[in-house]
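A single protein chain has been omitted from the complex, and every remaining protein chain is retained in its original position.
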C-alpha cells in the first residue's frame, strides 16, 4: 500500500509528466517553460514591456507545468485551475482588453492631436501594415505546414496595430487559439520599436527632411478636450458600430479624465482597476502559450509577419508625411513623426523625437509625434472594427 | 464580391441602423443617445451627481448604438457585449448596489445620529413619499398608456427614498426593465434637491421656527460608534430580515470604519472597490435606457411620481419635526432639518443648513441635519425591506 | 386582507425564524450569530487577526439571519444572496485564496531565508503538526458523534500549517463543508500564537540554548532575490505539480515585488486587490458557519486537533533546531527560532524574538526567525500539495 | 413585470387596495423600526457611559469630510503644506 | 479557427482574393474615418473658439506624464521636494 502510494506520488511529479508519460504533457511543456523564462528575462533584464511580459511569461510557465492543471481542468476532480478561471472571466468574454482600453483612455492626452488634427492621417497610414500582414498570412498559407484562415490572418494583421489590448480583443474574437503567439509578438515588437523603426525612418528620409522644424502646438482648451472623445465616439457610432466596444471604452476613459468631475473614477481606471486587469490578462494570455499550439511553423510565420507589419506601418507613416509635405508645403511636417502613427504609445513618439535629435539636437519633436501616436490607437481600433465586421461575413 | 462586401459594410453602419433598416434598431436609439448626451451635459456642466450621471449617460449612449451589441448579444457570433457582461455580473445578481452600500457605510459617520437619536423619527417620516408615490403609480395606471403593476409601483416609490443604491437594488429585484428611468429619476432628483426642497421648507415653516437654535451635539465615544451598527443590524435581523442585505452591508462598512482595526479594508471599500463598482454599475444601469423601454408614457409617469415622492418626503420630514416640537417643547428641533430625512446624503443636510442661514446667518444646522440625513438611509432600507417582503406575496 | 398582510409580515420576521417556525432556521442560528459577535469582539477588542476575524464574524452573522437568504437562495424568488455569489465566485472555485497568496508573496521578503538557507529545515519540521493532527482526526473518529473521513482529516491537519489561505484553499478542495470551523480555528490559533508557543518553547530548551547568539545575516543581492522565487517554482514544478497553484501564485507575487520593473502591479497585489479579496473571502468563509454544520461534536474535535497541530508543529521546530546544533555545532542555531517554522507570519517570528529577549535582552532574533517563518509558508504549501495529490487517489 | 396596454379596471382597483395596505404596513413598519431604534440607541449610549465611562475622544466630524478620492486629496494637502512651509521659511 | 495540415489550393486562392478585398475595404475605411475626423475635429475646435472663447487653460501636457503608478510617483516627488527644501534651507 505504501509502495503504491509512493508510486502514485512519483507518477504525479512534473518530471514524470515532462517525460511524456502522461497524456497531454511532454517535453514541449519544458520548452515552453524555458520560453516563459526567456520572456521574464527580456522583461526584467532588458525592460521590454515589463507589465505585460512578466505576467505573460509567468502565465506561460504556470500553464505548462504538467499535471498542475492551472490553466485547465483537473480530470480527476473536475476543478478548473485559477488561470482558466481568469481566462474564461475576461479573455473568452472579451472583458479584460476593454477594461484596459478604458484605462488607456484615462491616461491618454489627445491635446497634441486636437492642436494639429491632420496628424490623424499619419495614424491612418500606419495601419497599412495590418492589411499587408493579413495578405501575407494568407499567402504564407501556400507553404506546407503553415495554415492560416481568414480569422487567423485578421488576428495576425492586427499585430501591426502595435496596440496590445486591440490585438488581444480582436484575436479573442476571431482566433482565440492564436492568442499566445500574437500577444507575444505584439508586445515584443512594441518593445523593439527603438530597434525596428530608426533604420526604416532614416532610409526613407533625407537629412534635410529630418531637420524640418514644426510650428509650436497651440494650447488646447478644456472644452475641446471634453468634446473630442464625444466627436470620435459619435463618428464611430454612425460609421462603424463594430468598433464601438474599443473606441467607446477608450473614449469613456478619456472623457472621465478630461471632464474633471469624476476624477476618482478616472484615477481608479488608471490604477487599481488597470493593474488588477493587467495581472489577470497577462496570466490568461500566457496560458495560451501551450506547447501544442505554440511549437509549430505557424508561430514562426506569425513572428515574421508581425515584424513585416510593424515595418510596413512605419514606412507608410513616414511616406504619407512626405506626401503631405508635397501637397501642403506651407505647413511642413517632419516625416519622422509619421512613424509614430503605428501607436506603441509612447515609445514610438520617443523614437521619432530621438531620431530627429540625431540630425538637429535643438529640434524637439516629442509633442508633435504624440499626435500621430494617439491617432494610431484610434486607427487600429477602426481597422479592428472592419475586421470584426467583415471577416465573419466573408467566411460564413 | 467587392461590391457585396462594400454593401455589407454599409449595412453594418450605424446610420443604416438608425434608419430602422435593421430589426430592433431605429430612430429611438438616436433619441436615447441624445438623452445620454443631455445626462453628460447635466453631470459635467451642471455638476449633477457626476459620478453616476457620467457613467449612466455613457452607458446609455453605448447601449443604443445600433449593431454595437455592447449591452446585448451579437446574433451573428453569439458574443455578449461588455456592458451586458457587467450587467449580468452585478445588477441582475444584485451584487453591485450591495457593494456600493458597503462603501457608503464606510464613508458614513453616524455620530450626529447617536448624539441625538430622536432625529431617527425625521428619517422615518420622510419615507412617506415612497408609499404615496407607490399609491400614485397605481392610480396613474387608470390613465390609458400608463401601466404599472405592484412590482413597478414599489420600484417607483423607492425613488422617494432618495438613495441611489437602494433604488437600484429594489428595482433590480422587482422590476428590472424600469431600471433606466428609475435610476435616472433618483439620481437627477437627488441632484435637484437644492431646487426642489427650499420652497417646500419655507412654505411649511414660520420664520421663527426657521430660527430655532439647537443644543450643541454631545461628543460620541468610539465604543458607541462601534456598537451602533451592531444595534441596527440586530434590530433588523429580528424584525425585518428582508432588509438585511442592504442594512447588513451598510453596517458592515460602517463597522469596518469605526472599529479601527481594519482600516485598510475600510479604505478599499471607500475607494478602489467603490470606484470600480460605480463604473460598472453606472454603465450597466445606463444600458437599461433602451429606446423600447424608455420612450413611452410610463417613463413620463415615473418622472412625475419621483418628483411627487421627493416633495412629499420633504414635507413629511418638516411636519413631523413641528409635531415633535409640540410634544416635547423643552428640546426644540429646527424643522428645517426634517427635510434632510429624505437622505440624498449629504446634499439634503447642506440644504437644511443653507435655508437656515437665510433666516439666521449665525445658526449652524449642518451637524444637526446630518442625523436625520443618515437616518433617512436606514429608513429607506427598511421601507425597501417591506416592499421586498410583501409585494411578491401580494402579487403571487 | 390587511390582516393577512400583517400576518405575512410577522411570519417574515427574524424572530419567527429563530423560533424554529420556518423550515431550515431555528435557535441554532441565534447561537451562531452570538458566535459571530464573539469573533468580532476578539478581533476588535483583543486584536486577534482582525482583517479576517472581522470579516468572517460579520459573514457568520449575516448568513445566519433567518430568511435573509444572504448566503443562500431565496426559495420564493430564486435570487441568490450576495454572500452566496461571493462564495461561488471565489471560494468554491478556489480563486480567492490564490489571489491572497499572490499578495502575500508580494509582501514577503525571502532575504533572511536566502541568507541562511538551512533554516528551511526548521520550516519543514514544523509541518509535522499537520500530519499528526490528520492522524488524530482519524483516531478521534472512533468516538461516537465525531466522524471525519480522509478528506476532512487532511483539511483539519492543514490548520497546523498556520497559514490562512493555504488552509482555506485545501479545505475548499477537500471538505468545503468544514470551511467555517477550520478557517476559524486556523485564524484564531494564529492570533493565539503568543500564548500557545512560549510555554512549549521554554519547556523544550535550556536557558543556555535560549541565549545562543547567531551570526549576523549576510546581505542578499537583488539578483538572488529575483532568482529565489524562480528556483522554488522550478523545484515545485518538477517534484510536486499539485502544489503549484499555491507555490506558483506566492512566487509570482514575490517575483513581481523583487524584479523591480512592475512595482505598480506588486503594489496592487498587496493593497487594492488583496483588500478586495480579503473582504470577499472573509464574508464567504463566515457563511460556512451555518448552525447545522457548526454546532456539533466535529467542530469541537476540529478545535482540539487544531490546537494539537499548532503545539506539535512548534515543538518539532524547536527540537529539529536542537538536532541541527548537535550535527553542526560550528554554526549554532538558537532553537527558539524553530518555533517560527509553523509560519503564522510574522507573529511567530516576533514570539521567537520576544522569548529570546527574556533570557538575554541584547539578543535580537527577529531577523533570524524570519527565515524559518517564511520557510514555513513554503513548507505548508508543499504539505498541501501532498494532501491534494494523494487523498483523492486513496479515497477513490 | 408585464407591460400591458391597459390592465382591466377590476385588477387596477385590486392593485390600488393592495397599495393602500402596503402604505399602511410600510409606514407603520418604518416608524416602529426607527422608534425602536431611538430607544435602543439611547439605551446603548447609556450603557456605554455607565460601563465604560471613557473620555469621549471623537467630536462628531464634519460631513464635508466624506472622503472623495482620499489618497490624492491628502497628497494635495501635503503638497500644500510644503508650499506653505516654504512660504513661511522664506519670511 | 481550424488547424488543417494544409488547405486545398482553391480555398487558399479564394482566401487570398478575400484578403485583397479586405485590404481595400480596410484601408479605405480607416482613411475615410480618420479624414472625416480631421474635419470634424477642426470644426469642433472652431466652434468652441467661436462660442466659448475662454482663455485656454491647459498647455498640452508632457507624454512623460502618462501616469505610472501615480500614487507612489507623486509621493516620491513630495519626498524629493522635501529633500530639496532642506538642502535649500540649510544654505
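Each chain gets a letter, A, B, C, D and E, in the order it is written, and its residues are counted from 1.
Here, a contact is a pair of C-beta atoms (placed from the backbone, for glycine too) under 8 Å apart; a residue touches a chain by one contact, two chains touch by 3 or more.
What you see is a predicted model, and the numbers here were worked out from it, not measured in a lab.
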item: Touching the absent chain when the full complex is considered, from C:15, C:217 or C:304; value: C:217
item: Residue among C:11, C:202, C:235 or C:325 touching the omitted chain; value: C:235
item: Options C:42, C:62 or C:178, residue touching the unrepresented chain; value: C:178
item: Hidden partner chain, residues of chain C it touches; value: 107-109, 111-115, 117-118, 120-121, 123-124, 127-128, 130-132, 134-135, 138-139, 141-142, 144-145, 147, 149-154, 174-178, 217-225, 227-228, 231-232, 235-236, 239-240, 267, 270-271, 298, 345-346, 349-350, 366-367, 370, 373, 375, 378-379, 382-383, 385-387, 390-391, 394
item: Footprint left on chain A by the chain that the document does not show; value: 1-2, 5-6, 9
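The working rule: only the chains that are shown with their structure count from here on.
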item: B-C compared against C-D, more contacting pairs; value: B-C
item: Superposition of chain A upon chain B: rotation angle, C-alpha, nearest 5 degrees; value: 120
item: Interchain centroid distance [CA atoms averaged], chain A/chain E, Å; value: 13
item: Shared interface positions of chain D, touching two or more other chains; value: 18, 21-22, 25, 29, 69, 71-72
item: Where chain A touches two or more other chains at once, by residue number; value: 239-240, 264, 267, 271-272, 386, 390, 394
